[in-house]
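Note that one protein chain of the assembly has been removed; the remaining protein chains are unaltered in position.
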Amino acid sequence: MSLAIPNGLDNTVERPGERAPLVLGNTNYHDITESVCQVAERKPSAGWVGGFLVAFALLQMLGLLIVYLIYTGVGVWGNRAPIFWGWPIVNFVFWVGIGHAGTLISAILYLFRQEWRTSINRAAEAMTIFAVACAGTFPGIHVGRAWLAFWLAPYPSLNLWMWPQFRSPLLWDVFAVSTYGTVSLLFWYMGMVPDLATFRDRSKNKYRRMIYGLLCLGWSGSSRHWMRYEKAYAILAALAAPLVLSVHTIVSFDFAVSQVPGWHTTIFPPYFVAGAIFSGFAMVLTLMIPARSMLNLEKLITIRHLENMCKIILATGSLVGLAYGTEFFIAWYGQVPAEQFAFINRAFGPYWWAYWTMVSCNVISPQLFWFKKCRTTPWIIVVVCIFVNIGMWFERFVITITSLSRDYLPSAWAYFSPTWVDWGMLIGSFGLFFTLFLLFCRTLPVINMAEVKSSLAKQHHMAHAAAEHGEAEH
Amino acid sequence: MAYNRCIGTRYCANNCPVKVRRFNYFNYNAEVGVGYGVEAFPSAIEKANRKLQALVLNPEVTVRGRGVMEKCTYCVQRVEKAKIHARKEGRKIEDGDVITACQAACSTNAIDFGNISDEESVVAKKHADTRAYGMLEQLNIKPRTMYLARVRNPHPRLKTTQQIEDLATIEAHHGHGGHGEGDGHDEHAADAHGEAAHNDSAHSDEHHGEEQHAE
Partner (left out) sequence: MTQKQSSKNSQAPNYWRSLSELNGSSEFKEKFLHREFPVAASEFPEGVSRRRWMQLMGASLAMAGVAGCRYPEEVIAPFVIRPEGRVPGEFYERATNFELAGTVHNLIVRCFDGRPQHVEPNTTHPSSAGTNTYVQASILGLYDPDRSRGDDGPVLKRIGDARKQETTWEDFFTVGRAAIKKAASNNEGKGFALLTSPTESPTTVRMLAELQAKLPQATIASYNTIDGGVMRQATQQMLGTACEQSLDLSKAKVIFVLGADPLGNDPGSLLASRTFAEKRDPTTGEMSRLYVAEAGYSVTGTMADTRLAVRPSQMPAFLAEVGRGVDRLKAGESHDDHSHDELPFNHEDITATERQERFLDCLVHDIHAAGEQAVVIVGTGLGADAVAAGIELNKKLGSLGTIQTFTPCADRDLQTKSLAELVDAINAGDIETLMIAGNNPLVTAPGDVDVAAAIGKVKQTVYLGEYDDETAVLCNWSLPMSHPLESWSDCVNGQGYYGIGQPQILPLMGGRTLAEVIAFLIESEVTDPMLIVRKTADEIAGKSLKEREWRQLLHDGFSDALKGPAAISDVSGTAKELPSETPEVVAAKDIDENNFEVVFTVPDGLYDGRFANNGWLQELPQPITKLTWGNGALIGPATAAKLGIKHGYYITLRRGESKIELPVYEVPGIAPGVVTVSIGYGRTRAGMVGGMTDYSVDAVGIDVSPIRTTDSMSIAYSVEARPNYSEYEFATTQNHWAIDELGREETERRSYNLVREGTVELLNKVPTFANEQPKAPHVPKVGEYGSLQYEPIQEIEKDPAFDFAPQWGMAIDLSKCLAATPVWSLAKAKTTCRSSVRNKFATAVKCTGCVSTRTSKATPTTLKSSTSRWLVSTAKPHLANRFARSPRPSTPTKASTRWLTTGVSERVTVRTTAR
């Protein structure tokens, strides 16, 4: 698939002494504003409306299923002894993982001054928030008495006369995910303030102006505002960066701190973080590639952006593959029979299909990204990323369910089969995610205009400098 | 465990190595008047069947609502009753003060229950029996329920392969006392034990091993 690069320049080619442009075409500041704002300002396309209706219907289904669940009991899922945690936890970890890319792209790449993040960070952050919302749904309804789920929160309770169990990783989870969700939300919102002001300024409708006006907190674009903004953004980025690492580390403690063979491993924190970044980037790409063409954002989200993300996917995918291998090695090396069996059983037991789906999707398919052709061809990227998403879901399935299904006592072993409610909730969670994402596309700036403009400024500056340099040489 | 504090994360059940915990996935007591939602309205509870079935409920044992984990409590209601009784009489708990329900029902008297810190109690003696073992002790779960190994009495000519092999290979290696850190031999690899750990005199016996693992 050939993609017309407006100025004929392939920005995936590294030229010595030159920075590849991150914005293509003869794009000026106004073009950027126009191309981003048009997404929200023009009439919704038929595709958007259709997509929204489907996603919204699925969200309704999720809502109804939750009502059914709470009314009936968590037995409507396929969970049963010994598999006390089934799909809801698989989905939870899956969505938490998806929620990694946004803040990673925003915060860590920001701190590392990776300019290419600017075109994609906003959507990725939004995705983070939505994924965390999806993830947050599950633990709350997963508990047997959902109406008492607030007992997980540490508050001085007159009912209980006690605190939650601070030694339990489930409680750490509550802290980790809620902190991460809060900081990500703030970070996302903070970054949006200048762009919201742009939206406000361009609004022709009184209500829109009022709403955007409220949201942008009276942004006027003064130097003082910019100075404060930059400082706050940097501080939040510095705060958010460790959270990216901590949240999935702590989610992994849910498993690693237990003593279930197959869960009880020290490799889980780094392995989960790598996997989360992996799946997060894959989800960003899965969403951004169709979005950039549908919303005509090719000039801002360029092939170089895609390629960079592919490289990260390749790296993290290989890390994940290494982790799979290490797990086996440690199980063998550790000489704990139950542990050894847990891993052999994963690969060759009744769930072999899940394990090999996971390996082929997560380890083998990203290897295509060694080839530049694959890294720069959007449809290949989308296909691989969808595989990665599937594979990462299966990774959680494999960890959660195969380990539980066969632990210490053979008499307790069982085989898990999901129920229709399990399926409905998994699909419904995608409904929630896409509903929020589609609403986001229509109402908020999908690209960080302010930052893209700043990188455009640098690009122009550099191009100018290069031109001068060239002239001088001549 | 405190049932009314349980919100049902089921984490304890995942971690239970012997998987003895059971979870109330549904409201199993709907017909005995423990309802949720519309089921909890008095009119529903007044149903004749519910009235009748509610009679079966034992007031000594709480009815677990749905969403709550539960497990054997060693008949805590009987334990508490016995404790109160003993305290009233100003004495320590003795054998026979608590007969758990399983113990009472067991026709072969295979179950003993009591105070293991009282060395004179039957259960403490059984725990000290040479046959006593705990399940999954290698996980340091320190079980309070110990099993006394089954002993069969087959005619010597009717022993099975495994019985012959066990007789030939098992040696009294070390006492109960345990051994220090220095003891380095292969720890958990039960399957590897045959040759590696027991490469001593008993192994001259030809019976073992091959047929055993032949299939």
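A few notes on this one:
So that you can tell them apart, the chains are marked A and B in the order they are listed, and the count of residues begins at 1 in each.
Basically, contacts are C-beta pairs under 8 Å (C-beta built on N, C-alpha and C of every residue); 3 or more make two chains touch, one makes a residue touch a chain.
Keep in mind that this is a model prediction, so the values were computed, not measured.
Although one chain is not displayed, its contacts with chain A can still be listed: residues 72, 75-76, 80-81, 337, 341, 344-345, 348-350, 406, 408-415, 417, 419.
Just so it is clear, only the chains that are shown with their structure count from here on.
A straight line joining the Cα centres of chain A and chain B is 45 Å long. Of all the residues in chain B, the ones that touch chain A in their complex are 5-11, 13-15, 17-19, 21-27, 36-37, 65-69, 136, 139, 186-191. Those residues of chain A whose C-beta lies close enough to touch chain B in the complex are 71-75, 79-82, 84-85, 142-146, 148-149, 151-152, 160, 162, 168, 170, 254, 258-260, 335-337, 404, 407-409, 412.
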